[in-house]
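With one protein chain withheld, the remaining protein chains of the complex are depicted in position.
Lettered A and B in written order, each chain numbered from 1.
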Amino acid sequence: METETAQFHIKQESFEGPIEVLLELIEKRKVFVNDISLASVTDDFIAYIQEKGMLPESVSSFLSVAATLLLIKARSLLPNLELTTEESESISDLERRVALYQIISEASKWLSAKYGKKIAFEGAPRNFGIVFAPDDSIKLENLSSLVVGALERVPPPAPKKPEARVFKTISISEVIDTLHERIQKALSVNFNDIIIHAEGEDQKQKKVYVIVSFLGMLELVRRGFVEAEQSANFENISLQKQDKSTSLSHESIESSYE
Amino acid sequence: MNKLATQIESLLFATADPQSIKALSSRLSVSEEEISSALQDLETSLQNHAMMLVREGQEVTLATRPEHSALIETIRKEELSKELSKASAETLSIISYYGGISKAQIEFIRGVNASYSLRALSMRGLIEARGSGRSVGYYPTLQMLEHFGVAKVEDLPEFEQTKQKITKLLTENIEAQ
Partner (left out) sequence: MNKLATQIESLLFATADPQSIKALSSRLSVSEEEISSALQDLETSLQNHAMMLVREGQEVTLATRPEHSALIETIRKEELSKELSKASAETLSIISYYGGISKAQIEFIRGVNASYSLRALSMRGLIEARGSGRSVGYYPTLQMLEHFGVAKVEDLPEFEQTKQKITKLLTENIEAQ
């Protein structure tokens, strides 16, 4: 019993979140948090996802951030790109989230450094001697149900860090290759409009092309993973987040480019 | 120090338990305003002593000043945890600078599920949940302040500016929703 007591530690993992990754990328470039700097780290962010992959429970939040970044980038390249209210909100939300995270991350550095270093100790309770004082409202027959009640509230163990992160199982370049063609065909009319607008700037056209491919790809990947999440029954995924990522459907992408 | 302040001091000292202003008021049969003013008196009269009054929200307790930390550790037998994970430190910062924040708001800021961090911090007594259902908010505790050796949240670095920035950024979000 004693060794068991001594060794008792709870499995606890801390995960890298999308906002944390995003702020790291922005800080690496030594720029302020705004839509321009967010647009500038879009490629890095997507490269990060491709390289490192994501944990199953954070797939939807990473993808919704990636989608918003692409929107920001698309907007910066296409001045006439009209955004839905929801898309505009997701952009300003993202800017705020990164700004908030930056503040918190600064404050937490101080807290981490000071934690437990200079403790203010509570006084010892003065010795009055122990007086046996039971509580008659606790009945013998209720004791075990009190235990069971407490046990039932214990959440399932924290998800372990999977050996292989999700994205590694998918070849992104394959997806891009197929989608490239499909999206080009499907959006050819809209693309012409865009090309007229971006006349004479081959580099820009190329970028737009890439963005649209990514938007489509992300949507498909996201849909795929929503299914995977459900079959694996991850309880931690917040429905709100899934809703948010759903806002970036093909329909809304197409209508944005019309 | 007036009589009321001394009575409060005797209670805090003898029980070594945090007391709420409300409980002190009913125990000593005076108004909460009188308790608050006596607490200020007590705080001042402890200035040259080894103890300080630690306050968070409605709760107060007596604790040793941080400069005595190393000395007291030599007589305390309990195991002290000295490490906070990055996730815990961030979650604790949010709650310390913005007491009453909801789980959804914490997740909005960090972009990851906050359940495990919140539970880990509660187990260590550093935060507590108040309210019920959708209006559950998380607050720092007296123990949180004690672990950082500060008497109140306002003593955390750049408390006011930081709180204002967070409030502004979070409020814009609520309005947008």
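Convention: a residue touches a chain if its C-beta (ideal position, glycine included) is under 8 Å from a C-beta of that chain, and two chains touch if they have at least 3 such contacts.
None of the values given here were measured: they were computed from a predicted structure.
Asker: Going by the touch rule given at the top, which residues of chain A touch the chain that is not shown?
Answerer: So the residues of chain A touching the missing chain come out as 1-2, 4-11, 121, 123-128, 130-135, 137-138, 140-144, 146-151, 153-155, 157.
Asker: Considering the whole complex rather than only what is displayed, give the residues of chain B touching the chain that is not shown.
Answerer: 1, 6-7, 9-11, 13-15, 17, 27, 45, 48-51, 62, 64-65, 68, 71-72, 74-79, 119, 122-125, 128, 143
Here is the rule we use: only the chains that are shown with their structure count from here on.
Asker: So what's the Cα centroid distance for chain A and chain B, whole Å?
Answerer: About 30 Å, centre to centre.
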